[in-house]
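What follows is a single structure, and I will ask about it in a moment.
Here the complex is missing a single protein chain, while all its other protein chains stay put.
What follows is chain A.
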Amino acid sequence: MPVKNFVLDARLTPPVLRARLAAGPDGRQRLLAPGVGMFRGAPDPGMLVGPEQPIGALEILGVVHHVLAPAGAGGLVVAPEEAPRGPAPARRPVGFDDLLLTLDPSATRSESAANATGPVAGAGASGAAVLRAPTSGRFYVRSGPGKPAFVKAGDVLEAGQTVGLIEVMKTFSRVLYGGDTLPSRARVVRVCQADESDVAQGDPLLEVEPADAAVDQNTKPHPA
């Protein structure tokens, strides 16, 4: 029998937000509000919370968003240090980054340890030269959405070539390849920053190696 009058009720698929994870004192984890709104339904102290588990609901302009614990979060819910007097409010206003829950991960140590480690790239460790950000700002690897990246790994750069854009206070400026410590012709080993990432002055943008060395290697099989 065909399904008739099928209605997709938005209440069945509420929008989901993930809390922000921050380190607290004594190895505890602080779960912070991902937005502004009225928060309710936090788990009681002593309950176990793991990644992607619900920790409450945030109502933003009348729309209820389910709030989940982010990846890497896990532990027992810790009672707030200053317990409010009287009955707890049904819901409370929170701002962005306000504390929602404190977790003690020691109860689930073995689980969270696997999530906590990640690869740490040794920028410049392989002896490659590094082009650094000339100023703090937002780094763009392409001239616009849908445009090709200025450079990618393997490209050969010459001094003066554009490698990206940096936006500072809404002003865009080009990042040009060059510098005293860098080879004048270089091959890109790695682009260190993702598109639209915030960089501080001196942060690595590109790892490069001298291009002439690479050319030598290519020509070696053909000795004169």
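Here is the rule we use: a residue touches a chain if its C-beta (ideal position, glycine included) is under 8 Å from a C-beta of that chain, and two chains touch if they have at least 3 such contacts; residues count from 1.
We adopt the following convention: contacts and distances are computed from a predicted model.
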Complex member absent from the view - protein name from UniProt, among "SnoaL-like domain-containing protein", "ABC transporter", "Na+/H+ antiporter subunit C" or "biotin carboxylase": "biotin carboxylase"
Per the touch definition above, residue among A:G137, A:P183 or A:P204 touching the missing chain: A:G137
Given A:P14, A:G95 or A:G202, the one touching the chain that is not displayed: A:G95
In chain A, positions touching the absent partner: 35-38, 60-61, 93, 95-98, 135-138, 143-145, 167-173, 198
